[in-house]
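Have a look at the structure below before the remarks.
As you look at this complex, bear in mind that one protein chain is not there, while each of the others sits in place.
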Amino acid sequence: MANAELTQQVTEPSRLATWFWPAFDFSRRFFLTLASLPFIVLPAMLPLSSLLLMLPAAIPDETIITESHQRGSAIRNLGARLFALGVGLASLVAILLPSHELAVRLGLTGIQKWVAIAVTAYLLDLVILAAVGNVPLRYNFRNLMVRWRITLLTAIAFTVVVALLTVMLAFVVGMYRVTEESGQPGNILILGDGSTDEVFSFLAYSDVDKIEVERCVLDEDDRPLAEPIGVKTITLGGRPRYMTSKETYAISIQTVPGREKKRFVQVRGVVEPELAALVHDLKLKTGVWFSDAGVRTPPGEKPGERDQVEAVLGAGVAREFGSTVGKPTLEVGDTFELSDRTWVVVGIADSDGTTFGSEVWAKQSIVAKLFSKNGYNSMVLRIDDRGTRAEVSRRAAEMAFHLRTRFTNPKISAQTETEYFNKQSETNKQFLFAIIFVAAIMALGGVFGVMNTMFAAIAQRIKDIGVMRILGFKRWQILVSFLLESLAIALIGGVLGCLLGSLSDGASATSSISSGQGGGKTVILRLSVDSTVILTGLLFTLVMGRLGGLIPALGAMRLKILESLR
Amino acid sequence: MTNKPIVQVRDLYKSFTRGAEKIEVLTDLNVDVAEGEFLALMGPSGSGKTTLLNLIAGLDQPTSGKILVGDQEISAMTESQLARWRTRHVGFVFQFYHLLPVLTAYENVELPLLLMPLTAAERKRQVLNALELVQLSNRLSHRPGMLSGGQQQRVGIARAIVTDPTLIVADEPTGDLDSKSANEILSLLDLLRESLNKTIIMVTHDPHAAERAQRLLHLEKGRLVMDSTQGEPRPTVAFPR
Partner (left out) sequence: MKIVLVLFLVLFVGPFVLLLPFFGMLGAMELCARVGGRLSESLTATLPPKFGAAVIAIPKFAIIILKSIRRNLLRSSLSYLAVFVMVLVITGIWSILTFLDAATSAKAANFKALVTDKFQIPSQMPPSYIGELTREAANLPAGMRADPAKDVMTWSFVGTSLDPDPSKRSQENMIIFFSMDPRGLLNMMDDLEQDRLSPADAKQMRENVAAMQTNIKGIVLSEEKLRTINRKVGDRLKVYCFPGQYKDIEFDVEIVGTFPRSAGRYDGSAILNLEYLQKSLDAYERKTGKQHPMSNRYINLFWVRVPNEDAMRALAESLDKPGRFSTPPVKIERGSSAVSSFLDAYKDIIAGMRYLLVPAIVAVMILVIANAISISVRERRPEMAVLKVLGFQPWQVLILILGEALIVGVLAGGLCTTLAYYGVNARGGIQFPIAFFGKFFIPVESLWWGPVLGAIAAIAGSVVPAWSARSVRVSEVFAKIA
């Protein structure tokens, strides 16, 4: 009887047990996997050669440099571990130092510098491993070629992700170029009191003359300056002139010719185009500046109502207008309708890559009348610009400070153009974050893809791994060889992706920049696939390849020889 | 022949644990192998002969006991040291050849040499020598998929000897071959022993293969039950398969 009961108990485990324990076990394994991720991801970012040299610090049985290992006193063990750690760190420095040198030699700064250092370090690392590691590379690459279909399929994931990343980054770099290059270091932008953008700014005609002659003699801490700062003077047309540009700005609504749509056109009225061009460092690509009258009588007509407004177009807006009438760009002599008048193109400015590229310039008096403005929206001053860029910037900053704090007749808003455009790059940052987010998500896909492929490849080649271990290849050599294989896949895909993405270089695109406080300027930018973008794409693919390949390679490394051959 | 023993096994004991069970594979083994000997290990399945082979070849560590190969105590080496040692001192021949399918015959034979400090020219010389010895010089760039079983095994043997190892270890080398190819392989092994004085330890089920060996070790349930040298009278009891 007791036996039967016992048997009963043994043969029918409770329902709870069948569900609970596997669930608990799974949760435990899942959490452990997740918890170990940082410890895998972070070391995965180190150059592999350093990682390997440091390996004995964590796994004492694995010796990389020395062959003999004395299982002995705890002190000896500790010494061996510290030695390994030291050697590893030394090799890390040995890789990073030349990479840093190279980046500095090439004159790179900022993000570009760090990305370049990372890429160089990784590539240097690969070269060291391939050359010194005694890794059976031919075996791995032959496998890639023999299994070219799955290699290509996995690589395609990288191509897609990197190509998209390249295009998106090219867009953002294009936006940054616009905001960076639109400002001159020696220029100060004057707006009406409390205004942050030109649209809502107002400067009375009578006020600007006083600003022009203002001189700043104290610095920001009220100490006397060595040399007073004032508006720069130049000789133009035989007379000395202040380098200032007084401008009236309007956003006009234009019906797109031939379509039902409307678009916004930025119009800037300047008083003296040649002077304004000097202030903004703009040159004409073709044509001439508008005349003093600002209008031109079309041939065969009498001067009057049908006069055409003379306009100089930014390169970007010329292309934009051209595209809607079936030409690559509008040219000198072409006309367009705006604000119920006919405008004629008298020149095209070489303004690609600046906000002026999206603007239509005309005579200020004409613009003011057309758009019912009875003052200026803004004024730009150029201060004395002798010396280095840093000196000029400092001087401009001091003058701007002076004008906005001490000058009260009237109160105005003054900032250096550099400051102003930096603020406009708020949107750039938002785009960058969005891009990084999306790229990270897609990177997940690439990482999983290569991880799965490598797992499968290793599963198929377990016997090969066993044979190589028997022949004497060490665990770490197996690790490195499979990691290099996954990196090769990543590089193939990534380089293809960079090439594909770089086809977008130079493409025109429209976007909007703003300082985040409402309003925004439309800018026409050119996608720019510069070296930073390419290097970032390469770095991205290398990181994805390492992350995806590390775990399977670790698995390959841990196989027991005898089990592999079964 | 009183050669110094190149392999010395002392008090060898090997066991595995599977779950809660302990499985004893080898118990109380003491064997000496002389240089230049051709030794066959025989016994029913589960007798431990393959395990003994693996231990002598440095693929595994004994639970207790000592194994010395040519003055080096391999039973005390770490995994890393064993890897290095194996490259230089052991040549393997497998029943299923275990060539890397994506490499050519030349590259398969060259593989172990990549671990040794040789120049490319030296490597090339040794590989070509080895392949000539097994008479496959005309199949250098063939991949295993294009070779017959016998030819693949010859490549396997060439790989085993290319590093000039102290010991050649063969696990059922003729197990997957027809009788003609099997004979060729065995003759080759004979040749290696006679002309190069190689020590060969072979595990086999095949009595024909066993005949070629000079000495026979018979294991049963992890113990050495018979150790005979060819030429001496042998028990006529047929070995159970």
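Letters A and B name the chains as they come in the text, with residue numbers starting at 1 for each one.
Going forward, contacts are C-beta pairs under 8 Å (C-beta built on N, C-alpha and C of every residue); 3 or more make two chains touch, one makes a residue touch a chain.
Keep in mind it's a predicted model, so treat the numbers as computed, not measured.
Just so you know, the chain we are not showing touches A across the whole complex.
Per the touch definition above, the residue from A:Leu52, A:Ala157, A:Val178 or A:Ile211 contacting the chain not shown is A:Ala157. Summary of contacts with the chain left out: across A:Gly194, A:Pro257, A:Gly387 or A:Gly506, the touching residue is A:Gly194.
Interface note for the absent chain: among A:Ser511, A:Thr532 or A:Ser564, the touching residue is A:Ser511. Among A:Phe141, A:Phe202 or A:Phe407, only A:Phe202 touches the chain left out of the display. Take chain A: the residues that touch the chain left off the picture are 26-27, 29-31, 33-35, 37, 153-154, 156-157, 160-161, 164, 167-168, 171, 191-196, 199-202, 250-253, 260-264, 338-340, 370-372, 411, 413, 427, 430, 434, 438, 441-442, 444-446, 448-449, 452-453, 455-456, 459-460, 509-512, 516-518, 520, 522.
The rule is simple: only the chains that are shown with their structure count from here on.
Those residues of chain B that touch chain A in the shared complex are 54, 57, 59-60, 78-81, 83-88, 92, 94, 98-103, 107, 111-112, 114-115, 159. Within the complex formed with chain B, the chain A residues making contact are 61-63, 67-69, 71, 134, 136, 138-139, 142-143, 146, 463-464, 466-475, 561-562, 565.
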